[in-house]
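Right after this comes chain A.
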Amino acid sequence: MEKEGRVRIPSGCAVAGIVNLQGEVFGAGDIIQSIACMHDRSNGLGGGFAGYGIYPELKDYYALHLFYQSPLAREQTEAFINQVFTVKDCGPIPIKKNPRITDVPGIWRYFALPDPARLEECSDTEEEYVMKCVMQINRNIPGAFVASGGKNMGAFKAVGYPEDVADFYRLEDYRGYLWMAHGRFPTNTPGWWGGAHPFTLLDWAVVHNGEISSYGANRRYLEMHGYHCGLQTDTEAITYLFDLLIRKHRLPVRVALGILAAPFWDEIEQMEESAKRTWKAIRAVYGSALLNGPFSIIIGSSHGMIAMNDRIKLRPLVAAEEGDYVYVASEESAIRAICPNPERVWAPRGGEPVFGLLKNKEVSIADSPVVARAV
Partner candidate 1 sequence: MQYVIIGNSAAGIGAVEGIRRVDRANPIILVADEPYPTYSRPLISYYLEGRIEETGMGYRPPGFYTENGVTTRLETKVERIDTELGQVVLDTGELLPYDRLLLAAGSRPVVPPIKGIDTEGVYFFNRFDDVRALRSQVRHGCRAAVVGAGLTGLKAAEALAHLGLRVTVADISPFVLSTILDATGAEIVRGHLEESGVHFLLGTPAVGVTGIPAAVAGMKDEWKNLKEKYRKVLVRENRVDSLVFTDGFAVPVDVVILATGVRPNLEIVEGSGIAVNQGILVDERLQTNIPGIYAAGDISEGWDLVTRERRVIATLPNAYKQGEVAGINMAGGNAEYPGGMQMNSVNFFGLSIATAGLSNVDDPALEVVTRVDSAHRVYRRMTLRDGRLVGFICIGDVGRAGILTALIRNGVPVGGWEERLLEGDFGIIDLPVEVRRNWQLA
Partner candidate 2 sequence: MRVEVKLDAKGKGYRQLNSEVRQALEAGATQILLDGVNGHYYLGAGLRGNQRLVVNGTPGNDTACYLDGPEMVIYGNAQDGLGNTMNNGRVIVHGGAGDVLGYGMRGGELFIRDSIGYRGGIHMKEFKEKCPVIVIGKSAGSFLGEYMAGGRIVLLGLDSPEGQIIGRHCGSGMHGGCMYIRDTVDRDLLSPDIMNVPLSKSDEAFIRMCVSRYGEYFGLAVEQLPAGSFLKLVPRGNRPYARLYAGV
Partner candidate 3 sequence: MRRRVVWKEEACIGCRLCEVYCVTAHSRYPGDVLKAFKRDPDRPVPRVVLEEKGPVSFALSCRQCEEPECVKSCLTGALGVDPARGVVVVDEQHCIGCWTCIVACPWGAIRPSRGEQPVAIKCDLCLGRLGIPACVGNCPNEALQLQECGKEG
């Protein structure tokens, strides 16, 4: 049985996300209850969470979550980390034994900053530097995998049902302002922990439901831009696409979203002239980044949360607002399980993003002029 990364494994899923727009932290109980409500959407072969704002004391350090399949892998990885980073703190991530979570790898975390001298040597930005280091681990050290590596955030994932995964990672001990969760229904076993969602890169965490029919085209496009799609999952590709479009190409988030779920040509035809020209160009240049096929995704970052599904809405997505909270999930019941009577509940249309951006940070992620788009 080839593990994920050697082979592409399609999967279906349940997704959920909660964000407090004021950046106030709250416990993981709600997200656990929400994803557990959609138990039947996953098959016990992958569950995971991402939390933002969970490491307030070390919020300026990159929090590297690592899986080790062997002591040797850890030995090699730590040698590498010590080489390229200055480690502030490290240790095993606390876990609680759960009979339904098996084949547990070594799970460690490191709070670190790039080694100043090495960062100085290269021309990369700090983020680029971290990203390259992470990719080097994933690519070059057998049996080691970086589950997440952003600041003040972390991904907690495993092979199992999400509620078991939460229990295993003692998630009830954490508090964050943004939580997202995933229950996976992959078409394989025994499953590989790295293949579980969320998939992360730097600050990004992505959970995803659906199968991208355009994966092969997206992947070759990303590889051309230096990304290594080591997991061969749709989620990984989506994460890299975000990184490429927003972080590297500095495109406004709405445009990036409009690339992934592009407007139809007949919609573009109906736009006013300058928008028409712009979107025609966008589709021409970024055609390889179009995500074709059914998907609903939740993208987390320190700026907040964005959720969206494909342009003809082949996957479900429900959103709700209550006070400072924004909720998204595959099923309405997953929201009502934790927020019985939200002020507003709606099903976004195909390609129509749901924004749950932190009020104080909104400008920074969407600071370019937003190009209008008919949705």
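The criterion applied here is as follows: contacts are C-beta pairs under 8 Å (C-beta built on N, C-alpha and C of every residue); 3 or more make two chains touch, one makes a residue touch a chain; residues count from 1.
Regarding selection, all candidates are chains of the complex that A comes from, given by their letters.
Please read all numbers here as calculations on a predicted model, not as lab measurements.
Looking at 1, 2 or 3, the chain of this complex that touches chain A is the one numbered 2.
Looking at the complex, you find that chain A touches candidate 2 at residues 37-38, 40, 270, 312-313, 316, 318, 331-334, 336-337, 345, 347, 349-350.
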